[in-house]
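Every protein chain of the complex appears in place save one, which is left out.
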Amino acid sequence: MNKKAIRDEIIHISGVNPKKCMKCGKCSGTCPSYNEMEYHPHQFVYMVESGDIEPLMHSDSLYKCLSCFACVERCPRGVEPAKIIEAVRLMTVRQQGANHLKSDAIPELLDENLPQQAIVSAMRKYSK
Amino acid sequence: MQRVGVFVCWCGSNIAATVDVKAVAEALKAEPGVVFSTDYQYMCSQAGQDMIKEAIREHQLTGVVICSCSPRMHEATFRKTAESAGINPYMVEIANIREQCSWVHKDIPTGTEKAIILGRAAIAKVSLNAPLTPGESPVTKRALVIGGGIAGIQTALDIADAGFPVDIVEKKPTIGGKMAQIDKTFPTLDCAACILTPKMVDVAQNDKIRIFSYSEVEAVSGFVGNFDVKIKKKARFVDETKCTGCGLCTEKCPQKKVPNDFNLGMDMKRAIYIPFAQAVPKVATIEADYCNMLKNGKCGVCAKVCTAGAIDYKQQDEIIEEKYGAIVVATGFNPISMEKFDEFAYNQSKDVITSLEFERLTNAAGPTAGKLLRPSDGKHPETIVFVQCVGSRCDACNEKGKEYCSKICCMYTAKHAMLTRDKYPDTDVYVFYIDVRTPGKNFDEFYRRAVEEYGVHYIKGMVGKILPEGDKLKVRASDLIENKQINIDADLVVLAAAIEPDKSARPLATMLTASMDTNDFFTEAHPKLRPVESPTAGVFLSGACQGPKDIPETVSQAGAAASKVIGLLAKDKLLGNPCVAGSDEMMCNGCSSCERVCPYGAISYLDKEFRMPDRTTKVRRVAQVNEAVCQGCGACTVACPSGAMDLKGFKNNQILAEVDAICR
Partner (left out) sequence: MSMNEFKPKIVAFCCNWCSYAGADLAGNNRLSYPADVKIIRVPCSCRVNPMFILRAFQKGADGVIICGCHPGDCHYTSGNYYTRRRMALLFSMLDYLGIERERTRLEWVSAAEGAKFSQTMNEFVEAVTALGENKRLEDLRCKE
């Protein structure tokens, strides 16, 4: 898949129009996982729009998003960054094939400080 | 039968090169009703016009067809020619054989053939023309200004200056509007009250201006030059003519727990009050919902202390009816409600305030006498965070905010930040911005001064969340340039709330049949070329009711609106466009279809008595077009199911005759 195809696919999956972003940074200002992330919500939106998606797909930031939707709720332009992050995550999964973790492998990967909500939302999302 | 004369113009070679003008003149001679047909090099020249006049007299022509350039070019010229030869100017039709024939077709046979057909259509139309006279209506030489803020004040002063009487209707007890609440004005930092209050005094002292304060417009009827307006003067329970504004009552009133709306509820006033020291008119008003005397008949202190005997607990609302020639809307703006922005904790903490509240906090006449103190505990704030674009520039689907840029916030925030740093150099001032928009004379220099000289921290990014914790406000925001999230423990947060038109604007627009956009801003007649007129004739726009504006812009628009009003009021009579709709009463069945499509509200209904063939009478509802209001679009003529409605100058049978002539 070329850059543009990946970008279009992500936009298609998420149903989000990143062009609507006015680059105010409220999503990142509001993100509770901000400090955990290498790429922040506003960067996800901007980098998807500019087609610079490779680094996002290889970044741990994908899995740091709690899907708390604070950014979606507060974005003044209705861009919904969490959905974009989710779509990038899906793209990664699709490209790598079935890379689900075995459930036995999970406990040792868990970080002591990982918020409970992250574990629950991850289970909700990836157990299907 | 009309006696039609046809005049085919060569326009030098512009027409003659691709149209055989002699053949056209010859062919059109054979058309029914044509008694004279000729061609000439330049019809619009003096010689050409003289030729037309002579032919009209010599051949007793009743209708004239000119085959020439576009009617948009010379229709007016030829109408004048016809008029000076003694026939009605509306008996002239133009066949456009230049722009729509000779210039777009290349060879003579095609050009000639089309020119003949266009000529035929014009002859067919002119045969059915009827003389038209533009309607006249008198002009009431008095203007109404709705809203007494700086926009209304300036408009009223300018109109009065030209010698016309003006009435200002203001819903608050005093004129002055938002500008009276503001502390300093950007970019010059002069004190708002110092430049506004002299103007308010000018208004009060001008014998051409009447102020209806504490009043609202109740109903508007009529049309340009002849508006009938009902104004409701709300009961203030104080006789305006007797009250001297001494203020004794406002000191003695025992009811002290009335939120002071002039200070945006940040302190309390008495149940009888004068909004501020320089109020115009300087008359006390009783807040009926809080007055013990009005609520349960126990008190009467104000009446006892009033030496002028101005208190009147039995005062009733009063309706004033007045005629006006022109109406200026100057209803202004309000900051939007911050209730829905939970993330900014406006409801949770008293120390999160809007910019207008900040103005009152820094105003010497405000609740803190000009000392910048936290509303919650009265302490001096050390860290102040300003948040821009709160509720502005939102997505169209966002129900909390507005889609537009509120325009003034960047500048007043820079002003607030600068003044704070100037007066309290120990404070840390942060401004979170998305873009800093400073187009205006000396605006960007002002903003740069705030940064460079006063050391205000401008951070590109938006505040995501404000969390009240103890006596601090934890502000979490992003810094997009450093690409990090920052946390600030602030003492005071100021939200630059978006502005929206006053709530009274929409019902008013309905009364005036003036149009508004989806944000409830009044629309102008033309966004570029007629920016201070409403599409509804006789209604003019001044200030922020038309769109977000700062004070200089408001004042210049107010002056422009006044000059338009003066131009209108200077006329003794208004000449209408004679090509207006008219209803045939015998065919009208009073169904209201036409009324519903009319964009100008020009159609009304009348119960009219008709004599029947058997000598009885019958009352029927019939449509009536107000010719002074009708602009002649013709929407009603198509909506009319019975064919009673027709448009003069473009009658159904005229257009059908043109269709027939073209398809022949």
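Couple of notes before you dig in:
Letters A and B mark the chains in the order given here, with residues in each chain numbered from 1 onward.
Here is the rule we use: a residue touches a chain if its C-beta (ideal position, glycine included) is under 8 Å from a C-beta of that chain, and two chains touch if they have at least 3 such contacts.
It should be emphasised that the depicted structure is a prediction, and the values quoted were computed from it without experimental measurement.
All shown chains touched by the missing chain in the whole complex, by label: B.
Only one of the listed residues, B:110, B:188, B:307 or B:442, touches the absent chain: B:110.
Residue B:515 is the one among B:515, B:589 or B:642 that touches the chain missing from this view. By the touch rule set out above, chain B reaches the unshown chain at residues 70-72, 96, 98-101, 103-106, 110-111, 113-114, 117-118, 121, 515, 535, 579, 597, 599, 631-635, 637-639, 647, 650, 652, 655-656, 658-660, 662-664.
To be clear about the criterion, only the chains that are shown with their structure count from here on.
Taking each chain's centre as the average of its CA atoms, chain A and chain B sit 47 Å apart. Interface residues of chain A facing chain B in the complex, by the touch rule stated above, are 20, 22-31, 34-35, 40, 42-43, 70, 73-79.
The part of chain B that touches chain A in the complex is made up of residues 343, 389, 393-395, 397-398, 401, 434, 460-465, 476-480, 483, 485.
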